[in-house]
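For reference, the structure is listed below as C-alpha cells.
In this view, the complex is presented without one of its protein chains, the others remaining in place.
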Amino acid sequence: MDFEFIIDNKLHKISLEKKEDCFVFSDGEKTQEVNIKFISPHVISVLIEGRSYQVYWARDKEKRYLSLEGEEIVVQEPSASPEGIEKREEKSREDELKVKAPMPGKVIKINVSENEKVRKNQTLAIVEAMKMENELKSTIDGYVKKIFISQGELVDSEKPLIELELKE
Amino acid sequence: MDFEFIIDNKLHKISLEKKEDCFVFSDGEKTQEVNIKFISPHVISVLIEGRSYQVYWARDKEKRYLSLEGEEIVVQEPSASPEGIEKREEKSREDELKVKAPMPGKVIKINVSENEKVRKNQTLAIVEAMKMENELKSTIDGYVKKIFISQGELVDSEKPLIELELKE
Amino acid sequence: MFRKILIANRGEITVRIIKACQEMGISTVAVYSEADRESLHVQMADEAVCIGPAPAIESYLNMERIIQTAHQMKAEAIHPGYGFLAENADFAKKCEQENIIFIGPNSKALKLVGDKIRSRQTMEKAGIPIIPGMKSLPQDISEFKNEAQRIGYPVMIKASAGGGGKGMRIVHEEKELNPSLEAGMREAKSAFGDESVYLEKFLEEPRHVEFQVLADNHGNIVHLFERECSIQRRHQKIVEETPSPALEPALRAKMGETAKKVIEVSGYNNAGTVEFLLDKEKNFYFLEVNARLQVEHPVTELTTGVDLVHQQISIASGEKLSFSQEALHQKGHSIECRIYAEDPLNNFLPSSGKVLFLKEPIGPGVRHDGGIYSGCEVPIYYDPILAKLIVWAENRELARQRMVKALEDYVILGIKTTIGFLKDLISHPQYKAGNTTTGFIKRHFGQWEGKKKTEKNLEVALIASAFESLNSLQPRRGEERLAREMFSPWQSLGKWRIGGK
Partner (left out) sequence: MFRKILIANRGEITVRIIKACQEMGISTVAVYSEADRESLHVQMADEAVCIGPAPAIESYLNMERIIQTAHQMKAEAIHPGYGFLAENADFAKKCEQENIIFIGPNSKALKLVGDKIRSRQTMEKAGIPIIPGMKSLPQDISEFKNEAQRIGYPVMIKASAGGGGKGMRIVHEEKELNPSLEAGMREAKSAFGDESVYLEKFLEEPRHVEFQVLADNHGNIVHLFERECSIQRRHQKIVEETPSPALEPALRAKMGETAKKVIEVSGYNNAGTVEFLLDKEKNFYFLEVNARLQVEHPVTELTTGVDLVHQQISIASGEKLSFSQEALHQKGHSIECRIYAEDPLNNFLPSSGKVLFLKEPIGPGVRHDGGIYSGCEVPIYYDPILAKLIVWAENRELARQRMVKALEDYVILGIKTTIGFLKDLISHPQYKAGNTTTGFIKRHFGQWEGKKKTEKNLEVALIASAFESLNSLQPRRGEERLAREMFSPWQSLGKWRIGGK
C-alpha cells in the first residue's frame, strides 16, 4: 500500500506491503524487507537488516509523535490538513499579519491600541503562562488593525489576538 | 446500578449511582459519596471521605486484576462463570479426582500406570516448566483410572492429565 | 516523630516528599486545586483535599485554607516543598501560631533571609563577602537609577521575596532600566505576592556555587558540600552537579565554613542552601540563602548518601542531627537535568497540554523524580517543571555519559520538552570540559536549532507510520471489533497479526 507522510514540511512517498512473516518497504529508490511488530499500544519494534529500532508513538488529532533513538519526529498525513503544503505556505504569509499567542495563557498587558503605528519587533502585548511572561512582538513595520482581546483574558494559542496591517 | 462481584469465592452485592460530580456507593448497610476518576487506561483514582486510593486494574477474560495499596485483589462477575458459586464447590470435589498440571509445561516423567494403586501424596508424574520440576501428587488413597498424557508431551494447565478413582 | 504531614505543594516535589513520608511511616495529606484532581500527588497521598480553584493565589497560596485543612485532617506538620509558600515567613509564622509545625526554618530566620536586602546587611556586618549593590529597599524608582550608576552597568534586578529566576532581569544600559523594573516587579508580584525588587552589580560569567546546609533545633550545623548550578537560562537553573569542577579541597572547605557561618548568623534551622557566585579569580560572594528544599537537592543526596527530606522531617520533629561534619564525605559525581515543559526551538515558550506517552529512563545510577504520567494534563497555571533526571557515577565523565544515555532513553510525547536540548548541552565539549559559567547557554546555545534528523531514523519513522496506518486502516472494514481489541488489555497485542491472518 502507498503512503504519503509529511515530516518537517517535506513530503515523503513510500510503500509498505505485507509479505509472509515480514513487510517490504520501498521509498521509490530502494526496496527492503523489514520485520515490524506492535510490542504494546505505544511501542513498535522494527528490525531492518539486523538493526533493531524501538519506536515509541502516540497520536494527537492529525499528528503522530514518534520517538526513536532519542530523536523525536512528528509525522503528519497530507490528507489530514485541508490544504496542501503549498497552499499552507501561502496561507502562512497571510497569517503573519495575525498575531497569535505562542501558548495558552493570560493576557496581562496590552501595549498598543488600534490604528497605532508599530515597528517590527515592538512589543504588542504580554501573555503569561506557567509563571513566565512572554512578549508578543510585531512581525512587521505597520499598523495595528484590530485588537481582539482585553487585559486579563484567558487566551488559546489558535485564535489571533491582534491583527496588523502593512504600511502602504 | 446494582452489581454483583465475587472476591475470594465470596459474593458481594453493591450499587453505584452517578450523582452530579460524584458517585453514591452502597453495600446494603451503609451508603456514601465517592469521587472516582479514570486517570489513565489502567489507573482509577478513588477519593472516599478524603482518603485517596490509586487503583491499578487490568482485565483478562472474565477476571479483573486490581491492585491498591500494594494489595492484589481478583474480582470476578458471577455471570462470567457458567455455574453459580455453590455449584462450583460441588464440582471442585469432583475435580479433586482429576489431576491437572499446575502450570503449562512439559511432562518429563510418568511414575504410574493405569489401574495402579496409589497412596495419598504419592508422585504420579513430573512436569517441568521454567526449568523447575514439579511433582504431581495423588490427592487420595485410591487407583489410577486413566492417564491422558505421554512422556515429552507439552501440556496446558486446564485439562486433566490423570484421573483417579477412590478406593472402595 | 509525626503521625501525619500535609504537603502544601504539587508536582514532582510533592511526590518526592510523599515517598519519604511513606518510608518513615508517616501519613500524608495532599492538597490540590481544581485543575489538579488528576495529578499524581493526589493519587499517591493517603488523603487528598481540594483547596480551591486553579489559580495558585486561590489554592496553593491560600494560607488560611491550607492551615484550616491541616487542622481538619489532623496533620501535625506542613511541608511546603519549594515555591508557593515555602519561603513565606508569614505562613511559617501563622503555622507557629496555629501550633502546626512548619517543616522549614523558623519564621524569624525565614523573614531575615527572605529579605534579600536585610540579609545582605547582616552578612556584610558578619564579615561575609557580598556583591556590591543596594543595601536597603528603594523608596522611589529614581533610587534604582542612582544605584545603577553608582555600581555601574550591567546591573541585575532581583526580587526581594523570591528566587528561582522569577522577577530577575539583567540591565545593560540605562534606557532598559524602567521597562525591566516594571516587568520584574510584575513577575515578582505574580510569583511571590510581593513586588519588591532591588539592584545588584552583575558579575560577568561567574559560576554559581551553592552549599547545602542542615541545622537542627539544638545548634548543630553541618554543610553537605557544594552544588554547581551555573548552567542557567533566564536566570533559572537547568543543569546542576556536584562536585563542582571549579573547587579545590581548600576552597571547598573555606566556602563550606562560610556557609555554616551564614546559617549561624541568621539563626537559621532545618535545611537551607547558601548561594555564592564564584568569579574567574575564584573569589566568592554571598548571594542569598534559599530557605527551602532545593529543586537540585538530589545531587547532594546521591553523593553524600544523606536523604535531605528525611532530615528535614527529623529536624522539624525536634531530633538532633545524627552525624557530624567529619562523618560527611562526597563520593562519586552526580548531575541533574531539569525537564521543563518548554519548547527549546521556539524561545523556550511553555508548552501545556496532554502527555500522550511517558517513558521514564531507569537503570543503574539513574534517578527520576517526576510528577507526570502517561495521559496526564500539564496545566497552564503552574511552573513548567515536569520532572528531574538525576544520575550518579564514579566520576564526572561517567556521570556525563550516563546522563546522555538516560536523556536518550527518555520519551515524552505530545508536549514540547527540553530533553533534546539538554542532551545536546550535556554532550557539548565545553560542558564535558567543565567550563560551566552562568553565560554558558548564551555563549554556546544562543542559536540552538536542534539536531538534524538522521536519514535512517527518518526512514524508520516512515516505516512505523505506514505500519501503524495499515493497522488503523484495518478498522475501516471491521473497525469496532479491532479498535476494541486494541484497547483491551487482555488481547495479546504482541501476537496480533496484520492483514487478517
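Labels A, B and C are assigned to the chains in the order they are written; within every chain, residues are numbered from 1.
Criterion: contacts are C-beta pairs under 8 Å (C-beta built on N, C-alpha and C of every residue); 3 or more make two chains touch, one makes a residue touch a chain.
It should be emphasised that the depicted structure is a prediction, and the values quoted were computed from it without experimental measurement.
Engineer: Using the whole complex, pick out the displayed chains that touch the missing one.
Structural biologist: So, taking every chain into account, the missing one touches A, B, C.
Engineer: I'm checking contacts with the chain that's been left out. Which of A:Lys18, A:Lys37, A:Lys98 or A:Lys137 qualifies?
Structural biologist: In the full complex, the listed residue that touches the missing chain is A:Lys37.
Engineer: Looking at the whole complex, which of C:Glu173, C:Glu257 or C:Glu394 touches the chain that is not displayed?
Structural biologist: C:Glu394
Engineer: Of the residues B:Asp27, B:Glu62 or B:Glu96, which one touches the chain left out of the display?
Structural biologist: B:Asp27
Engineer: For subunit B, which residues touch the unseen chain?
Structural biologist: So the residues of subunit B touching the unseen chain are 1, 3, 5, 7-8, 12, 14-16, 18, 23, 25, 27, 34, 36-42, 44, 46, 48, 51, 53, 55-60, 64-73, 75, 77, 102-105, 108-109, 126, 128-134.
Engineer: List the residues of subunit A that touch the chain left out of this view.
Structural biologist: On the subunit A side, contact with the omitted chain comes from 35, 37, 39-43, 45, 47, 50-52, 54, 58-61.
Engineer: Against the chain that's been left off, what residues of subunit C make contact? List them.
Structural biologist: With respect to the unshown chain, the touching residues of subunit C are 16, 19-20, 22-25, 38, 298, 301, 305-307, 310, 331-332, 354, 356-357, 360, 362-365, 367-370, 375-377, 393-394, 398, 401-402, 405, 408, 475, 479-480, 483-484, 486-487, 489-490, 492-495.
Going forward, only the chains that are shown with their structure count from here on.
Engineer: Could you tell me the distance, in whole angstrom, between the mean C-alpha positions of subunit A and subunit B?
Structural biologist: Each chain's C-alpha centroid was found; their separation is 50 Å.
Engineer: Indicate the whole-number Å distance between the mean C-alpha point of subunit A and the mean C-alpha point of subunit C.
Structural biologist: Those two chain centres are 29 Å apart.
Engineer: Listing for subunit A: what residues touch at least two other chains?
Structural biologist: Not one residue of subunit A touches more than one other chain, so the list is empty.
Engineer: Can you pull out the residues of subunit C that are in contact with at least two other chains?
Structural biologist: Within subunit C, residues 374, 487 contact more than one other chain.
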